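Missing here is one protein chain; the remaining ones are kept as they sit in the complex.
Per-chain residue numbering starts at 1, and chain names A and B are given in the order in which the chains are listed.
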Amino acid sequence: MTQLATALKAPVIGGRRIVRGDRITRTVLLVLLMLFAIVPLLSMFTAALAPQGSNPPGLSWPAHPHWGNFADAWTAANLLALFRSSVLIVLGVVPATVAMATAAGYGLAQLRVPGGKIIYGLLLAGLTIPYESLITPLYYDIQSLGLLGSRLAVVLPLIGLLMPFGVFWMRAHFVNAETALTEAGQLDGASTWQVFRRIHLPLAKPAISALMILFFLATWNQYLLPLVLIGDPAKRTVAGGLGAFQGQYGTNTALLCAGALLIIAPSLLVFLVFQRNFVKAILQGAIR
Amino acid sequence: MQIIRMRPGSGRRNTLSAITITAAALALTACAPGAATSSSAPASSPTAASTSVGTAPVTLNILVSTPDVPLFSALGKAFHAKYGNVTVNVTSQDFNTLVTNTPHILSGSDVPDIVRIASFGNLVTDQLLTNLDPYAAAYGWDKWPQSQFASTRVGADGKQRGAGGLYGVGPGFGLTGIYYNKALARRIGMTEPPATLAEFEQLLGKAKSAGLLPILINGEDGGTVYPLQNLQMDYAGSPQAVQTWNYDMPGADIDTSATIKAAATLQQWSKEGYFSPGVNSVDQTQAPADFASGQGVFFPSGNWQAPGLDKAGNGKFGFFLFPPLQQGGKFTAMTAADTLAVPAKAKHVAVAAAFLNFIQTDPTARNDAVLLGGIVPAGPTDAAVPPAPAGSAVSATVAAFRQLLESNGLVDFMANATASIEVNTLLPQTQLLLAGKTSPSAFAAKIQTDYESDLGT
Partner (left out) sequence: MSYSRTAPRSDTATGTPPAPSDPALRGVAPVGPVPGRGSSAGRLRARRVRSRQWGALLWVAPAFLCYAAFVLYPLGQSIQYSFYNWDGIGIATPAGLANWQAIFTQPELLSAITHAFELIVFYTLFPVGAGLAAASLIRELKPGPLSTISRTILFIPQVLPLVAAGVAWTWLYSPNGLVNQILRATGLGGATRAWLGDFTFALPAVGVIGVWVMLGFCTVLLLSGIGKIDPALYEAAGLDGAGRLWQFRAVTLPGLRQELVVCTTFTVVAALASFDVIQVSTQGGPGYQTMVPGVEIYRLTFLDQRIGQASALAIFLTVLVLLVVWPIQRLGRTD
């Protein structure tokens, strides 16, 4: 076979013909990028196993892995309280925001809302507002509501702050919903609510579950709001706890790395378990 | 994960609507901010001071920074042992968070009875602290050497310190000086602490030629400002100028030839390689760890590091005050009270004052301050000096403090001159200075400019 024929027989993916040698380089490049992504975490893992108080070098498996460091970090960072607090905040934020965003997204996409364009525009503008712009007035507003220091102090603003994205996401989904189904349901005498609940809500499940995961992550990883609005470190989120932990145990590298890994673990776990649906939903939902 | 933010399409009309809405909001709230939330704190005019703790069960809430918890827990236990009806509850936040949140904690609803104050800022102007003068009279603090209270007196304008109402006291004083690694010091031929600045610089040169790290210091969070201030006071011949500046007295000016000379010397030391190349990324938790593991001959720092260093190796580390310019000159050092204040909204003011009296006078409490906190209590002249193991860093710092008290060499830190001068000005400017990126005269001028704008606003 001539070389040309061989080349022509090579698989066509994405319009580019791949030849064997190319493929190896590409895989190597991809592996390098993956290493870049994962090695920092691996490095922290090996450091977490080093003896406390030592200065472990970057990436080296210690002679005697100190698994006990994780237990020590757990108590030192008061992780039980922090996890509990974060879960409470997530429970406060995510269901409410998802519910309201779904309703609003459906309304804006499927129903004719008076002033809908203006409302949607205002919401979209909120997507680019940096949290730092709002933190000062939020502090005083929450204080005048008497909620400062309670977890509601973070839950309520976060609902507002996450709402633009939620509405955008759900509207993007509902815009593509089958209007024919709506009309069919209405001719059958169903009210708007019934149409929504029986027809469109079940179809929206993938988008809703992806949104819940995104909101979970955004809330769990929230740092600035709890830092400012909640004085008691035990009532903040885990991200806030990590900041304080670092300030206090800065030299104890092993303990710090163990604590950081423990704090990262739930987000990682949630992501790994749901990653298939999650990534797929992003791919489907993000671009319209 | 940060949420995905996107804003497809329809730009103009919606920004216009956004602007309309916000303008409407602005118009609605046309009155000045804070008018509705004006502080209802009681006026800080002194009320009758009681020295009685009473008999009813009381919980005293103390808010400190996290590293101080062991000390204050011990002090609380000792206080409870004396007054059984008082339970002391110690809560803490990490230091930076405490500093940022203090004004709001004190003006909020759940106010502790005693709070650790790093700097007074606007706390007195906003009437958030209790004036302790009545209690000073009731407990007899006004008969003690008064220089120990200078740094916690705030004037009527809320800014000037050094004179005025007493708003804070502390279990003891932080004190700065220079630790030295005894073994490494012997190697460079140092038999006793240097008596003059010139001797010290000679030792630095010897350390450098011996291949050792002459000065180990935390450049990331302000350790380098200590030798700067020490040098400044040496060249000025007296701490008066700095003290006036620290206390925000009118006409205070730090842009002097002494400051410029100090900056030049510090920069010279950096050029000679007396600091480590990575000095700007060493912070105050890493520096003592590095020093304890044998890096560096000299470690300018404070007595609060002493317990930790003694734990790492008792007898291995010594301490001396920064040497004066001339032989036999006055020793000076920066000291600061580990200030505790009583919020104006505290529930148990009298009990809090009793606690403050206790920690300054009770022998057990004074011992705890030295051994757990590494700070030296002042108090009355006849109070016992807590003992510490001979040859330990702690005992060296205690001895140094007595020396200072006698020579009246207590000076406050430049970093405490205004609430933000350290983080915004002194720290970055000193880093620039050490890196050779600013000149000594520009350095001094910039510090004075920022100081004036901090006070003016």
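Going forward, contacts are C-beta pairs under 8 Å (C-beta built on N, C-alpha and C of every residue); 3 or more make two chains touch, one makes a residue touch a chain.
Predicted model, so just to flag it, every value in this text is computed and none were measured.
Within the entire complex, contacts from the absent chain reach the displayed chains A, B. Although one chain is not drawn, the whole complex shows that of A:92, A:166 or A:233 it is A:166 that touches it. In the complete complex, the residue from A:49, A:90, A:125 or A:208 that touches the missing chain is A:125. Which of A:89, A:148 or A:239 touches the hidden chain is settled by the complete complex: it is A:239. For subunit A, the residues touching the chain absent from view are 12-16, 18, 23, 26-27, 29-30, 33-34, 36-41, 43-44, 47, 55-59, 97, 100-101, 103-104, 106-108, 111-116, 119, 122-123, 125-126, 128-138, 140-141, 156-157, 159-161, 163-164, 166-167, 176-181, 183-185, 187-188, 192, 198-199, 202-203, 217, 220-224, 228, 238-240, 242-243, 246, 253, 256-257, 260, 263-264, 267-268, 271-272, 275-276, 279-280, 282-284, 286-287.
Listed here are the subunit B residues that touch the chain not shown: 1-2, 4-9, 11, 15, 18, 21-26, 28-30, 32-35, 38-39, 99-101, 103-104, 107, 121-122, 125-126, 128, 219-220, 277-282, 419-420, 423-424, 427-429, 431-432, 435, 437, 454, 457.
The rule we apply is simple: only the chains that are shown with their structure count from here on.
Between subunit A and subunit B, the centres computed from C-alpha atoms are 40 Å apart. Of all residues in subunit A, only 53, 55, 117-118, 120-122, 124-125, 127-128, 139-140, 143-144, 146, 148-149, 162, 164-165, 168, 214-215, 217-218, 221, 227-228, 231-233, 244, 247-251, 267, 282, 286, 288 touch subunit B in the complex they form. Looking at the complex, you find that subunit B touches subunit A at residues 1-8, 10, 13-15, 17-18, 21, 33-34, 36-37, 66-67, 91, 93-97, 100-101, 104-105, 108-110, 283, 285-286, 289, 293.
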